[in-house]
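Removed from the display is one protein chain of the complex; every other protein chain stays in position.
And now, chain A:
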Amino acid sequence: MLNLQDELTKYFGFKRFRPGQEKILTMLLKGKNVLAILPTGGGKTLLYQLYAAITHQRIIIVSPLISLMQDQVSRLQFLGSKRVIALTSAIDFKERQFIMNHLEQYQFIYASPEMLANPQIMEKFKQLSVGLLVIDEAHCISEWGPDFRPDYLKLNQVRKSLKMPLTLMMTATATTKTRQDILERMEMDQDQVNQIVLSVNRKNIFLSARVCKNQREKDDLLVKLVSKLHGAGIIYFSSRATAETVAALLNHDTSKRVEAYHGGMEGQYRFRIQQQFMNKEIDIVCATSAFGMGIDKNDVRYVIHYHLPGNIQNYMQEIGRAGRDGKPSLAILLYEPNDRYLQANLIDNTYPEDNLTSYLYQHPQVMKKNDAFRVVKYYYENHFSSDQAISFLNRSKEQRLTGLQQMYQYIFTPGCRRKVLLNHFDEQLVDDDHENQFCCDFHFNFWTKWEIFNDHYLKSSDFRQQNAVKDWHEVLKSLFLSKN
């Protein structure tokens, strides 16, 4: 009989599983499909990595975000798996040819749903033996989810083409309705799938939000907070330009070492910022949501939202990057009235007006050239009428607006913030969650006592690495260990 604890130690050196991991693995090893709701930081990657290590089988992982996939590839490589590849629209023709010609050599194949919708690629995939199909961020399948991706709807066909392999669907955030929808879309009966739902509640993260009069007041408060908060922090922005401006402001007005990070930056630059953050050479990263998905830094002590995210799911994901070591951590959301317009504009810009959708239906060649119309293109190619497409898009826009509305409810709630968050996931707050005052700024007067809170709870892990500039001879010597 296989002892999973021993396998965990053997392959990864860990002594204990995180909650839910062992149960999910046991199910999978018994050949049962699983829909797992694991909180961010719950160790999703380890699940299929250990499964692959034990069974020596090939794993296909469908994932929606290119940056996330690239991060995951790096992480698997970091953890010692070298036969890993990501098949996304970011690769060019030559690279794709190379991958296709060597597909059998890879044990972990990440693919975007768009790639799997390509018949030629799918032909190649059909020839592979697949031990496990992993659908990451499975909530994207659900039209009820805010991140709905049309190509995810084809995953049931993909699964059939792959001869119905064992399937693990994972997400950090899915309501009951979304979970049902996921199974329906995948054409899987409830009894075919074991649902393992872990609480999304991250008890070690204190929740707080502050409504400021204007941006000036927000900036002043941010400077005060950042000057004193202990440990590493991430500050999230909806705009790349603001992330850069605020990083410059914080570098100027505080003694902290701050860098900006967003998808518009060159790859090597981003690599260095990530490395410096992990190696404690910088204290704070001012980032867009592109940051932090695949990088496992356990000791982030606080996450501040300078701009509110589009919905509660995303908010949970992003604050979940704090306190992965289980130690007390802090989530702060800063809001000022103009933020409302920023988010509303983002939503407006995402959806075409009704008459544009009609125009695109009449001139489909326009859609081919512009990825911004991929959702309309999907409806068109799948023979939905223009009226149906307009209706779907309007419904989706409504959902986005509802998602935003729920964020406002979170910000302006007169009660417990944790309750608002958990209610969203159909989860109830258990009484012992309030055993101490470490919950939110409703139960503890955080905004007058945040400095005390900071000193009491937020411990900076070990020493602060100094960026002492070394002479080039020293750098070169330390790069290559001489084994004389």
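As a convention for this text, a residue touches a chain if its C-beta (ideal position, glycine included) is under 8 Å from a C-beta of that chain, and two chains touch if they have at least 3 such contacts; residues count from 1.
Note that in this section contacts and distances are computed from a predicted model.
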item: Chain left out of the displayed complex - its UniProt protein name, from "Protein translocase subunit SecD", "Helicase Helix-turn-helix domain-containing protein", "Carbon-monoxide dehydrogenase small subunit" or "Quinol:cytochrome C oxidoreductase"; value: "Helicase Helix-turn-helix domain-containing protein"
item: Given A:Phe78, A:Tyr341, A:Phe412 or A:Trp447, the one touching the chain that is not displayed; value: A:Phe78
item: Residue of A:Gln120, A:Gln268 or A:Asn349 touching the missing chain in the full complex; value: A:Gln268
item: Contact footprint on chain A, counting only the chain that is left out; value: 70, 73-75, 77-80, 85, 91, 94-95, 98-99, 259, 267-269, 271-276, 278-279, 281, 295, 467, 469, 471-473, 475-483
